[in-house]
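Taking it in order: structure first as structure tokens, then the write-up.
Removed from the display is one protein chain of the complex; every other protein chain stays in position.
Here is chain A:
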């Protein structure tokens, strides 16, 4: 490549002077001082332009966007923290409430159980008394019934004895002696 270029001014350059075209003399372009003034002036113009755009418009805009985002994130984080604190406080309050409600419920339960027990006891006692009274009455009835029945048995036995004697002997026995005999056998 060096020779392809270095020979640009030599007599054997015919083949590639067209590659260099109508260029200023065919030197190495970065070292051609005739172009320096133009480049420096354009560089000055465009770099100053870029500097003004960057410092007055671009950086404030982009920096502002970044800062706004940072602030928003920080604000959101603070808000989230307060909300978290609030929810924790609410949870604590709820747990306290729950505990007190539980103790209250226990108290109420105990009380109502006691009351129900007492009532049931009273009812049971009343019922027992009633039953005992009924039992006593029934026993009394049974006793009287038995006494009646026993006296009836004695009459029937006396009658039967009188009849039997009459049948066997043909004599009507004395009522008093039959009764005495029946009594004596009942006791025996």
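Here is the rule we use: contacts are C-beta pairs under 8 Å (C-beta built on N, C-alpha and C of every residue); 3 or more make two chains touch, one makes a residue touch a chain; residues count from 1.
By our rule, contacts and distances are computed from a predicted model.
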item	value
Undepicted complex member, UniProt protein name, chosen from "YdbS-like PH domain-containing protein", "Phosphate ABC transporter ATP-binding protein (PhoT family)", "ATP synthase subunit a" or "Peptide/nickel transport system permease protein"	"ATP synthase subunit a"
Candidate in contact with the missing chain, chosen from A:43, A:77, A:90 or A:138	A:43
Listed residues A:66, A:131 or A:156, member touching the removed chain	A:66
Sites on chain A contacted by the missing partner chain, in the whole complex	1, 4-5, 15-16, 19-21, 23, 28-32, 34-44, 46-47, 49-51, 53-55, 57-59, 61-66, 68-69, 72
